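With one protein chain removed, the remaining protein chains of the complex are shown where they sit.
Labels run A and B following the written order; every chain starts at residue 1.
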Amino acid sequence: MEILLGLMGIAFAVGVITAPGHMRAVIFMGAFSITMATYYYAMGAPDVAMAEATLGAVFTTFIYVVAMKHRGSIKVAYIRNKPFFYRENGKFIGIEYNLLKTFADSSSMHLEITRIANVPSHSDLKKDPSFDFDIVCGGLKIDTEIEGYKPLPYHLQGFAIYVKEDSEDLLENLEDFLTGETP
Amino acid sequence: MRKRPAILSIILFVVFVGILIVSAETTSPVSFDNISGAVSDTGAINVIASYYLGYRLFDTLFEILVFTTAVQGVAYLLGNMPTLEKHKPMREQAIIIYTDVIFGASIIMGLYIAAAGHISAGGGFVGGIVGATGAVLVFLTMPIEEMEKDFPHDVLAILEILILLTIFALMIYPVFMALPPMRNFLPLGNIGHIISGGTIPIVDTLIGIKVLIGAITIAQTFIKHRGVF
Partner (left out) sequence: MVYLLIGLIIFSIGGIGIIWKDDILHKLLSLGIMNAGVVVLFVSIAGLHHKTPPILNTKGPYADPIPQAVIITSIVIGFATMSLALVFTMLIALKKGTLSSKKLEEEIDNEH
């Protein structure tokens, strides 16, 4: 019986170190803590089991969830384009949406998505100063000119994602993520 | 990281811990068929409590000090950051009533676990953390001004230091009775009763209250300056 619990603990520990993203690793850690608490009780140590169950499974999970609260939000504007980014039955679907969502999850950021009608031209940007999005996407061709935004060097057959020009941090992180440098 | 020194260090880890395990395997077994010697000496049924509160009280003292240092460190480092502007607590009537009842029940249960540490499993540290779990639930439903009014930070800090000084006084007092310090100087009652074992349940309860206040301080500081939502 104890050997079975020990093997479950090993499986959860492997899950902690191979989980992408912060939330999954913390949840695996909570499961690992409470499995090891049951193992300690089965080996005849109830004091140690109570200490590990309360400290590991309750307080540690709470403190980690507070520490990894999202550190900001990325504002995304999208043009409705069928295979890239569209909305159906209230959920977002699309290649570019999946890409941006995985990137935001792995660095615990929050996505704020709004829809725009078409590519903003020069006069639109001048008369509407609240157009302050970090990313514009949705099947824009590689040679579209948007003032203040430049396309990412990695594009899909001529369609690219446009990132705001003076946000150096976001550009660097997004490039690292796309070339697979972050685990 | 560079891969080759990493693999070498992992292999060294495994070899080192393997040597430890082999040396632990060859020690002779200790069978504790008869532990009534420890029970009649300290008066506590739980032999673990009689060890870490009777024979090795010095060790427990430093554990309390490490915990206090961590709490003070968290409160000081995060206290310099500004408090949250937009804190959206859950203000529904059902949740407020539910968490208030749960908070009361969890504090009573935590103090019982801490006070009966010499009769059954548990002890001071576990009791404090169990009480703090209910407090965390209450913090999720309060706006910041109410949290500051109901759990004032300076009063809790003074109470924590007073309890620590009481524990020190209980440890030093046997010196005035011509006994070595950290000794059980109250009479041992009948074994198995809740009031037995001399100073063991008193120190246990004090440790429980201290850990409760410390964990509440940690949770309050995290929510006030960092936020959950």
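Note that in this section a contact is a pair of C-beta atoms (placed from the backbone, for glycine too) under 8 Å apart; a residue touches a chain by one contact, two chains touch by 3 or more.
Just so you know, these numbers come straight off a predicted model, no measurement behind them.
The chain we do not see here touches A, B in the full complex. Among the residues A:Ala31, A:Ala51 or A:Leu100, only A:Ala51 touches the chain that is left out of the figure. Touching residues on subunit B toward the chain that is not drawn are 1, 6, 9-10, 13-14, 17-18, 20-21, 24-25, 29-33, 35-36, 39, 45-48, 51-52, 56, 59-60, 63, 66-67, 69-71, 73-74, 77-78, 81, 120-121, 123, 125, 218, 226. The chain not displayed touches subunit A at residues 2-3, 6-7, 9-10, 13-14, 16-17, 22, 25-26, 29, 32-33, 36, 39-40, 42-48, 51-52, 55-56, 59-60, 63-64, 67-68, 71, 107, 169, 173, 182-183.
We take it that only the chains that are shown with their structure count from here on.
Put simply, subunit A touches subunit B in their complex at residues 46-47, 49-51, 54-55, 58-59, 62-63, 65-67, 69. Listing the residues of subunit B that touch subunit A in their complex gives 46, 48, 113, 121-123, 125-126, 129-130, 132-133, 136, 215, 218-219, 222-223, 226-229.
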